[in-house]
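Note that this complex is displayed minus one protein chain, with the remaining chains in position.
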Amino acid sequence: MASINFPAVSQVLPTTNTNATAASTAASGQKSFAAFLKDSLNEVNKAQNESDNLTTKLAKGEDVDLSQVMIASQKANITMQATIEIRNKAVEAYQEMMRMTV
Amino acid sequence: MSIFQGINTTGSALTAQRLRMDVISSNMANADSTRGKLVDGEWEPYKRKSVVLQAQEESTFASHLNAAKNVGNGVKVSKIVEDETPFELVYDPDNADANEDGYVQMPNVDPLREMVDLMSASRSYEANITVLNASKSMLMKTLEIGK
Partner (left out) sequence: MKLFSDTISTLENAINYSNIKQKVIAQNIANVDTPNYKAKDVTFKESLNNAIEAKKTDVRHIDFAGSNQTGNSTIVTKSSAAYNNSGNSVDVDKEMTELATNQIYYNALIDRISGKFTSLENVIKGGR
């Protein structure tokens, strides 16, 4: 019986290294998401401070335009909402993951 | 420059124009007053008064530093001056204030001129009221951002 050349198993089946690489990309994905969330929180803080400053100036009758105050407070509000939604989605994704049966 | 700067400016203009109208009323009321003021024991007729308007510049430190941003703070009446045009002499020998020749010194108030002045003042007043309403409605509209 002639020998049939089966290619080596390792050449046919992909190695299991992809799981490791997948994990590392997922991990680096997680890491950059954390940085992203942190940036978001910094922005929220900055926007809220800006809005508070302008509101204080408004209350004291100092040099400020009413439109600037309203726009800054809207921006702070929207930035805050955006960050909250991002957090919600992250938590939801985590809970989704936890619910998966192994 | 608070949020109400525009309204304060217009308020100052309304005050100034009203004062101008009051001075005009005083002139009209006294158009025939031969006894305005006691000067050296002699009665002098009423002298026509007028207002001097002056633009108010901003006086904050920041506005002096940056003249390009200096809007100004409205207008004020800097002083009320008396008109020095000579008095009119009217022949009226029976008048109590007639001099030896029978002439009476009448105030230097010209009613026509005062009426024109009054119309100008009241037009300016109305224009400023329109500005006030516009400024107020703009501020109210600003409060509705995001609603």
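Each chain gets a letter, A and B, in the order it is written, and its residues are counted from 1.
The rule we apply is simple: a contact is a pair of C-beta atoms (placed from the backbone, for glycine too) under 8 Å apart; a residue touches a chain by one contact, two chains touch by 3 or more.
The structure presented is a predicted model; accordingly, all values stated were derived computationally and were not measured.
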{"item": "Of B:Ser25, B:Thr85, B:Asn99 or B:Ser120, the one touching the omitted chain in the full complex", "value": "B:Ser120"}
{"item": "Of A:Ala34, A:Ala59, A:Ile78 or A:Val91, the one touching the omitted chain in the full complex", "value": "A:Ile78"}
{"item": "Where the unshown chain meets chain B, residue by residue", "value": "1, 5-7, 9-10, 12-13, 16-17, 20, 52-55, 68-75, 120-121, 123-124, 127-128, 130-131, 134-135, 137-138, 141-142, 144-147"}
{"item": "Residues belonging to chain A that touch the chain removed from view", "value": "36, 39-40, 43, 65, 67-68, 71, 74-75, 77-79, 81-82, 85"}
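Operating definition for what follows: only the chains that are shown with their structure count from here on.
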{"item": "Sites on chain B touched by chain A in the complex", "value": "1-3, 60, 62, 139, 142-143, 145-146"}
{"item": "In the complex, chain A residues that touch chain B", "value": "58, 61-67, 70-71, 73-74, 77"}
